[in-house]
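What follows is a short report on a single structure.
Here the complex is missing one protein chain, while the rest keep their positions.
Labels A, B and C are assigned to the chains in the order they are written; within every chain, residues are numbered from 1.
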Amino acid sequence: MCGIIPPMVTPLKAQDELDHVGLERLIEHILSGCVHGLFILGTTGEAPSLSHRLRQEVISHTCQQVQGRVPVLVGITDTAFAESIAMADYAAEAGAQAVVLAPPYYFTAGQPELLEYLEHLVVKLPLPTFLYNMPSTTKLIFEPATIVKASTIDGVVGLKDSSGNMTYFHQLQRVLRNNQDFTLLVGPEELLAETILLGGHGGVNGGANLYPQLYVQLYNAAIQGDLEDVKKLQQKVIHVSTTLYGVGHFSSSYIKGLKCALSIKGICNDFMAEPFHRFRSPERQRIEAILSELDANW
Amino acid sequence: MCGIIPPMVTPLKAQDELDHVGLERLIEHILSGCVHGLFILGTTGEAPSLSHRLRQEVISHTCQQVQGRVPVLVGITDTAFAESIAMADYAAEAGAQAVVLAPPYYFTAGQPELLEYLEHLVVKLPLPTFLYNMPSTTKLIFEPATIVKASTIDGVVGLKDSSGNMTYFHQLQRVLRNNQDFTLLVGPEELLAETILLGGHGGVNGGANLYPQLYVQLYNAAIQGDLEDVKKLQQKVIHVSTTLYGVGHFSSSYIKGLKCALSIKGICNDFMAEPFHRFRSPERQRIEAILSELDANW
Amino acid sequence: MCGIIPPMVTPLKAQDELDHVGLERLIEHILSGCVHGLFILGTTGEAPSLSHRLRQEVISHTCQQVQGRVPVLVGITDTAFAESIAMADYAAEAGAQAVVLAPPYYFTAGQPELLEYLEHLVVKLPLPTFLYNMPSTTKLIFEPATIVKASTIDGVVGLKDSSGNMTYFHQLQRVLRNNQDFTLLVGPEELLAETILLGGHGGVNGGANLYPQLYVQLYNAAIQGDLEDVKKLQQKVIHVSTTLYGVGHFSSSYIKGLKCALSIKGICNDFMAEPFHRFRSPERQRIEAILSELDANW
Partner (left out) sequence: MCGIIPPMVTPLKAQDELDHVGLERLIEHILSGCVHGLFILGTTGEAPSLSHRLRQEVISHTCQQVQGRVPVLVGITDTAFAESIAMADYAAEAGAQAVVLAPPYYFTAGQPELLEYLEHLVVKLPLPTFLYNMPSTTKLIFEPATIVKASTIDGVVGLKDSSGNMTYFHQLQRVLRNNQDFTLLVGPEELLAETILLGGHGGVNGGANLYPQLYVQLYNAAIQGDLEDVKKLQQKVIHVSTTLYGVGHFSSSYIKGLKCALSIKGICNDFMAEPFHRFRSPERQRIEAILSELDANW
């Protein structure tokens, strides 16, 4: 499981109501870009904002629609131990290939407790587990020494790092250099190019909901060491990032911009789970203008 | 609903298993201190770490045991909108008197979104709602202007402030001075004395799990303006705080110390929900020594 | 040295130029309120933004003007060890009574290094030293255990706490309870009432530049345990705080509001040292309106 594994947004029709048609269209749109996997119920998927019932609905419909064409990874992060296990069991039964686990995000555990938590939890999970480093929402990082120890737990197969901290990422690569089976994925799409050029294994990049091919092309160019192509495609990636995700003032601008763009393109609904709310008219118009400009320049 | 409303710890026998006997003993112990209410499923109750099933079990058993002797307040904070509503409905049916709501704690909403979230949610809740300011775990505060607007939502009756920031608390008192029905409670027990002396309405203080009478006495002394007694009782409160909560290095020391002490006193089990783990032998011995010293000096 | 010790703003005419006449008027205005001391070159005095030459000018002119009527405390905080010593020597020669020292604020020292720094520095200082806890600008706190050790260094006589964290303050009171000579002062004026009611020794409150008498009255009422008066005066203090310091969006609003108000009252110039800039017309008009309202209500 390496390459481009888009973190899918969750199409919603209303509060606690899945947009089934949008979900199907979105999956087909993403898979048409030749991505290497699909990650559902992550941060971009607004998973913590969805009821457990709805999360299960997302899992079963996605697995049905994907039909094994690519691996499906399922976020099972939860503040409650038993709920994470239950979600992983559901994912396994639905046919998913792996689960993704960030630390509990209400209480902040120390590193020894975090390691103990992983030791207790992962053995109860029916699928291979990716750890998920996401300090901006969970308030803690997996320290490199913790990752080294966690990488020896049976079932832990990799890490998705969304810290945005490439020094940390390179330090992880160093301390894990003797564990070639451990997969290191990067979250922020702005960092995909350098991640792959310097030996990382893939990207879980939100923009791939909208432009899946772009990120796959960049991944391939970087794998092949084609620096000219990498630079050209990196320009596009940063262009998307500095425009589409920059409307509005809050940290939610990224997900809102993405959902709004998908809605404008007719792929799925832009309804957001609480506490977020979709862009209204002025912001939507700015997203429309940005999309026109992006499409015109490519 | 003012006065001392202890945030009850949740007695557990094992992962996802309630300590029923401990729960009953703990409730009777707390109520014997003449407290003014009982707050379950808050931070001290490790609510976010408990499965939804277990949370419901805590609600029903507590309401049965309390039998209306004091109001029961139930924490319904959740990252998922629908889950908060479901828990509030359950609490109402079980006979609770109010719910307590902190902001969703994975994504960080801006203040306008936070207000909109409250407007959408509170109208769906069957019980009076206390807001819960808890920035150390939720990563955001209810700004005073947001509280003023939220205080006009039908159903919002007060705020529990656990920020530890008394400047903020006094500013809230000021901007809410024309809304005498709005109840302002303080979380940290170290701040109970000054809160009451300067016009606040009560305390939701964790130490009252162990020494309920101490906090009630302090509350009463402050209400009566008996400064000499206030100072004496404040000394005891700070003595507890600087000793019992200071074993171990992490932010969880407070809850662990409390549960360990309750276990030593034979009131309930000290099992902790993941990602926390109960004190082992050396820490438990330190807590034993602290308890002996506390009991000897009173 | 206890009671109300206002942290004086530094009146400036232009960049790197002292407003001598304003300084004299301001000192007389403050002393007319029967304050117990005067603290110059603190945060409110914008000391880090002033050249060393100008800081010395402030010291000598203030000591000359005060003429021993109250103790003068001089901020000597600096990122460079030798500069702090030089400023303390200058203050001693000019006739000041004490110095005030926050940690170096560029690099963040660990607590053992911070203690070692104090041990090396304080012995070289010619005047009694107050420590100054100011985490919002220095990025670190003096942990209670560090304060206990530092309190045994010859020359360390007290602490000014501007953390705004009363739990911390009460913990300090507890761990220092056997050192009755150690003076604990509070920075934020919103916390003066509770500080004194619960055994603290004084306040270094910025609002006393403008309304020195108000804070002295509140201090006296609290010392005498007159709770009714305390509550009335506390209302005024919070009224000032929620209005005068709330114009503009940045952390500098407090100092700007204060200097602007002093300028409107004809006491001194409102020029600010870089990187701050005085309020322009719309903000100044709001401050004028606030002042009128404050004066009308008293």
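One rule holds for everything that comes next: contacts are C-beta pairs under 8 Å (C-beta built on N, C-alpha and C of every residue); 3 or more make two chains touch, one makes a residue touch a chain.
Fair warning: this is a prediction, and the values are worked out from it, not measured in the lab.
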{"item": "Touching partners, among the displayed chains, of the absent chain", "value": "A, C"}
{"item": "Contact residue for the chain not shown (choose from C:6, C:104 or C:187)", "value": "C:104"}
{"item": "Which residue of A:197, A:264 or A:294 touches the chain not shown here", "value": "A:197"}
{"item": "Residue ranges of chain A at the interface with the undisplayed chain", "value": "144, 164-167, 170-171, 173-175, 188, 190-191, 193-194, 197-199, 225, 227, 230-231, 234-235, 238-239, 241-242"}
{"item": "Residues belonging to chain C that touch the chain removed from view", "value": "15-16, 43, 46, 48-54, 79-83, 86, 103-110, 113-114, 116-117, 120-121, 137-139, 249-252, 273-277"}
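FYI, only the chains that are shown with their structure count from here on.
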{"item": "Chain-level touch network, classified as line, ring, star, complete or other", "value": "line"}
{"item": "Farthest chain relative to chain C (centres taken as mean CA coordinates)", "value": "A"}
{"item": "Interchain centroid distance [CA atoms averaged], chain B/chain C, Å", "value": "35"}
{"item": "Geometric centre distance via CA averages, chain C-chain A, whole Å", "value": "49"}
{"item": "Residues within chain B bordering two or more other chains", "value": "none"}
